[in-house]
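What you see is the complex with one protein chain gone and the rest in place.
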Amino acid sequence: MRIQGKEITTSSGIPVKNTYAQEDISGLDLTRDIGLPGEPPYLRGIYPNMYRGRMWTIRQFSGYATPEETNERFKYEYEMGGTGFSIAFDAVTENGLDPDDEGAEADVGRGGVNVCTLKDMETMFKDLPIDKISTAVIASPFSACPLSAMYFALAENRGIRLRELDGTTQNDILLFTACCHIPATIPPRHLIDLCVDLVEWSAQNAPKWHPVSFASYNYRENGLNAYQEVALLFANAIEYIEKELKRNRLHIEQFAPVLSFHMAAHNDILEEVAKFRAARRMWYRIMKERYGVSDPRAQVFRFHVQTSGSTHTYQQPLNNIVRIAYQVLAAALGGAQSIHANSFDEAICLPTELSVLISMRTQQICQYESGVTVTADPLGGSYYVEWLTGEIERRAWEYMARVEAAGGLVKALESGWIHREFFRAMADYQKEIQEGTRKVVGVNCYEMEEEPYQFPVFRPNRGSAAIQKAKLARIRLERDNEEVEKCIREVRGATERGENVMPSVIKAVKAYASLGEICDVWRDMYGLWEVPILKIE
Amino acid sequence: MARQAKATELAGKLLEGSELALARLISLIENDSASMSDVLPIIQHSLGRAHCIGFTGPPGAGKSSLVNHVTRLLREKGKRVGIIAVDPSSPFSGGALLGDRIRMQAHSLDPGVFIRSMATRDSYGGLSRATGHVIKLMDAFGMDYVLVETVGVGQVELDVMNTTDTVVVILVPEGGDSVQLMKAGLMEIGDIFVVNKSDRPGAEEIALQLQVILQMNARYAQNTPPILLTQSIDGLGVDKLVDALRDHRKGLNGAVLEARRKERRKKEFEETLAAVLIREWRRLLEADPGIREKLALVLEGSTDPYSVIEEMFPGGIIRQNQE
Partner (left out) sequence: MVKKILMAKPGLDGHWRGAMVVSAALRDAGLEVIYLGNQNPEAIVHSAFQEDVEAIGLSILSAGHIDLIEQVVDCMRKKGMEDVILVVGGTIPGEDIPRLKEMGVDAVFPPGSKIERILEYFKQARKRSDEPTAGG
């Protein structure tokens, strides 16, 4: 919450009254606007029985150092009750570079795991049942095609049919161009083609795979508020849809069901619940009213939730356990399909086994002890929540219109409009903390001179770069290099002809072409993008 | 070390090729342009070799990227390049966010390239004077080319462009910016015009419009300046720009070039004179209570500046000038 003068608002600055009552929701048609869980407009959830039928997936975002070490961490999570994997790659991999690239060394295996060939993907999932448990490949749009192709190749080599393969690729164009920015990427107007290639190919060949997960989590982490988060999420999805429709290759019913979403759970619990509910109703309306889609599989809004890393404090970090628990609660009350609970130490280091364990136990306690999973949409009908859901939806439509006025998503991205919005939002957020209108325990209130808590700090293996380089060198010696060159030429040919790049990329990774070699094709064709970060003011 | 001795020593090292001396001298001049009086006599004979090119245009026109590509081509020919990237200072805080180096990272470790960012700061023609000095330092350091990049808005930037041999005006297809520029006086100073981001819709049209406008302009009565299309993202068309720069430099034959440089020296002299006068005046003000009283009259509005100046300089400077 925020307090400015006499006004009390939600975390997103929506003014809130003392009490809400019947009159605040009198404009709602209870059947048309609210309905029942599992029924249009799906405001109350996408399944009739929600968590009574199936609990959300516990999917921890993990990865560090080498694929060998990450494999150990995945196994640990699996043993502790994890029900989905999610790969955190290092910055080298997200940039579509190889570990032997000049200047890559210090980042290999740091913020995540380094993966550069199919071999690494095989190692990372050694002895893990990927036919039974789904994986999220958290790849940048630039590395998404090759990294997904590696996972597909891994599955095929294990005899798993692609039509049965379950999982997600992040592949969100904003994620590594605006939220973070990877310096080695190509311009967005070409990047979006690669993004949509993966969507198109998956819709036809791997229908259980979600080839994009629009990551409003990261927009929110960059300072946007709840309704801006929803708005940008859908503006982005619409950009992909329009791009694919313009190609005239698939009908919307053929690919809309594979789109998926990844939202944030910030610390204003009821506002977050209202946000998740509003998002479901908005997606239904976009599908039905804007695109005339009648297939319920496309009308339902499926989403993953990550608790908000930016709300963590470096100060008194064990307090973050409590923040994370409240955020998991918000996601559960909001009807999420899968949840990643951050670890309390992430403002300081990559999570340790201990902190990951606490995060998983936090989710399990919420699932089995808190009682919030016993009925679908337990907050449905609350005056405040229903009013706030409507308010967020209204504001989100308005903000979407602003993105459209800025020329649509890709244009707004290239012109720096989106960076400017992010920057303003983050500067304002910072200012509110400075001025104390937004309270953060341990930072601008209840501060302590001495750090009261002790806990272990995670140290990734400093030898990762040497190990990964050596492995790559060996692969380059052992593989059929003529075949690799031929495959790389095919990737280039397909890109030049405007064909879907996925078949040629899959062939290339199967021949053990490296991530960097494949991405170099596109860097060479389109050049690097000038990130408009400095156009923000 | 006394300021003067320091400037002299650095100037000597500059001529020996010390990058450190160049970096330090630029700071010295930026902070106190009077130091140039100690430096100039030492470097005077090493000046005039560099071809100095100004790049200007609206924000977002891709100036830095274009400079980046031009630098790449010049480096391929083995030329040494100095780059001065000018960005505005905040009028409120005096601070500045200088980001042009981001676009020039390809050259960040090239020993044949020296990049320096400069904030506009403030004061009487101060920027163009400081930029002019920095161009000289880079020239004396042995750069074959000095590229100066500024945002094309306002008189300050026009002044900066006047310190260069060749001016490239950069436009982009989108937005109403181009029309604005035509009004803003940039059309009067360009030797070469570039329509950048030429893959975007409207590029051909703006090139045509530009041609019409330039043909109507008296300055270009003899010959219309070249209008080139480029794409600064991948560097398309930049080779033609480099050719045009070379042609323009060639066309600046002895007489024309000398006239230009004379004009520049005159301007420089006047700016220096103005700066010196203002400084002297402020010193006088500090020392003389009588003058402070007179200024107070002007400040409170009870008398006008001309009367006071006339009173202080009985020779009648003002009246003479007005006749």
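Each chain gets a letter, A and B, in the order it is written, and its residues are counted from 1.
By our rule, contacts are C-beta pairs under 8 Å (C-beta built on N, C-alpha and C of every residue); 3 or more make two chains touch, one makes a residue touch a chain.
What you see is a predicted model, and the numbers here were worked out from it, not measured in a lab.
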Option from A:I25, A:M55, A:L165 or A:I182 whose C-beta touches the chain left out: A:I182
Which of B:G99, B:G112, B:G142 or B:G202 contacts the chain that the document leaves out: B:G99
Contact footprint on chain A, counting only the chain that is left out: 90-92, 94-95, 97, 102-107, 110-111, 176, 180-184, 222-223, 312-315, 346-350, 422-423, 426-427, 430, 434, 440, 442-443, 451, 457, 460, 462, 531, 533-534, 536-537
Could I get the residues of chain B that touch the absent chain, sorted low to high? 1, 6, 9-10, 13, 18-21, 23-24, 26-27, 89-90, 92-99, 101-102, 105, 108-109, 114-117, 119
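Everything below uses one rule, namely that only the chains that are shown with their structure count from here on.
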Provide the C-alpha centroid distance between chain A and chain B, rounded to the nearest whole angstrom. 47
Which stretch or stretches of chain B touch chain A in the complex? 59-60, 65, 97, 99, 102-103, 233-235
Considering the complex alone, what residue numbers of chain A touch chain B? 187, 415-416, 526-527, 529-531, 533-535, 537
